[in-house]
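Rather than the whole complex, this shows some of its chains in their spots.
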């Protein structure tokens, strides 16, 4: 369990993964964009607007995926007090919030031509908005304390409690009857979508995910360095706590 | 103040405390028997308060264990809660409750299976010279009076282990003397006392624990990943 | 159990002596509800349609207003430390404090709600469902809120942060609370919605104190 | 070509979606890289100020 607890070991692993993740991301996104914008047909119902799907759906999936992995990391952080898990959760939430935001905005941009409205208080849309708030709450809670570990613990509890929202988003289209599209890719009995659209969608989705991996590694590295900065500052203060009079003076205090 | 069973033993082995992201102390052992006393000494930030909180069960040790009569303390936190009296930096005095109400509440919560009579609480107030203030609301107390009210909890309900974090702050000289006498009486009855202080407190036969010996000032980065 | 009652008793006494909290909550509730006719215009028809929603949303906000100080005072003056050391599970302490909170804020709201419903021209068929739904729903609000209050303990902008955290979690109570009243008004059976509210309460009753106790332990470390 | 940019009359919606996505992704990258640069600069400063800090640096494998 604690094999990667040592940052040196983790960083060695990260050093291997990071360049690959970046290369794969660039390749997949380039290929995906080509298919999404040039080499795929317009939908017979939705016309050219269907191209919004290639950014809307991957960001929606990624937002859900990131929250799920954040909840898992938080659970590990709470149970095993694993510092790396805390750091991963902390590094994830801004990325998750960003992609939730992208999903909301592209959804709105799609909704105007398709449904004739930017926004509707539909179950999935609202649940997605709640997810956005959960991300924001997570970030706010992390930064709301003078003591970094205190914020991490509180945020971990929140991440776990908020996880109920993820299945609600996923299944809201089935549980309530809504404006929003039901699942057409990830569902029982295989995808109900033409392969000419499925290909760019999958390219983009995988590309987004590797992008997330790469960015996460960058941010985890930053957090590791920041933890060390905090520790060194603390040590500095601690050192300075001994007065100029010297150690002998201190012991005399008794 | 007589303790029914004077054969208590309270000990800790290889205790490590991590706060924030820093190792405050590590490899600390202590051993206390009924009638014993331990004085925690050391400069600011050396971990005296942290050790007391560890003993109380407010903090968990990152490593090591604490035993009560040989049995691990964290197996039964409630029993441990009933054994100890913790006096920290804050006085836990509610401004709108009277002095007597404040004390009675803590007495009842702490000794929930025994009835803490108003009479016992009154004697506790008397010992600290607060009896004439019994009907006064907490918000009107001075710093030293609040501290004395907080200390009166020690007498309002029984508990063999007293954990006192700088209890003499804000006390006048007379009250310090009263506290010393009460600690002596408590120990004579088989209780034990752990106390942190920067001042001279008279505790005959007490063991001293110099916290700075267990410090780990240079181990900042690794501490987190220990 | 004796300790539980002791804590409830103390918290009630504190609330009564320093006044304000429950009075403020009810005043806020009344004020906001009274205000709505100004915003909507006095059409009885329109008011009637929004009445259940307005009452519930306002009740939600009102109970949230008083939450951020739930553990704060005890935390700051050191009482919380001592309570967590008391020879009883911390979950019981939490439950006692949540119960006291509900008695001082939830209960007055329930008493005030039917009166305000009249002001909003709510159909009297909905009154029973309203009171029943609030009886089942407001304890959940107190319990969930306690969890949020424990999480933000010691944070710098507790009040606002707290609302950010718990409002998303309040939404189910809101939906089914409004649903029950609307069902009754339109002549349907409100029992299914009430059952869901009861289920939420039954779920919150063991889970929230547990999570709250975990949050408090972290705060005291 | 003009057809392509026209997007069957939905140019604004389609291109705005891609623009938003690109903007957010680039923003994330920039913010993350800058954050890393800043923190590592701080760390270097502190390590230079603190004797013994440098010795440890290599072992933690901080530079990458």
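In order of appearance the chains are A, B, C and D, and numbering begins at 1 in each one.
As a convention for this text, a contact is a pair of C-beta atoms (placed from the backbone, for glycine too) under 8 Å apart; a residue touches a chain by one contact, two chains touch by 3 or more.
Since the model is a prediction, treat every value here as computed from it, not as a measurement.
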>> Each distinct protein chain appears once in the view. How many of each does the complete structure file actually contain?
In response: A x1, B x2, C x2, D x1
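As a convention for this text, only the chains that are shown with their structure count from here on.
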>> Could you work out how far the Cα centre of subunit A sits from that of subunit B, in whole Å?
In response: 45
> With chain centres defined as C-alpha means, what is the inter-centre distance between subunit B and subunit C in Å?
Replying inline: 37
> So which stretches of subunit B touch two or more other chains?
Replying inline: 218, 221
> Among the residues of subunit D, which ones contact at least 2 other chains?
Replying inline: 60
> Can you list the subunit C residues touching subunit B in their complex?
Replying inline: 2-3, 6-7, 10, 13-14, 17-18, 76-79, 81-89, 220-221
> Which bits of subunit B are touching subunit A when the two form their complex?
Replying inline: 20-22, 41, 43-45, 198, 208, 210, 212, 217-218, 220-221, 223-225
>> Considering only the defined contacts, which subunit B positions touch subunit C in the complex?
In response: 19, 56-60, 78-79, 81-82, 84, 86, 88-97, 101, 105-106, 108-110, 112
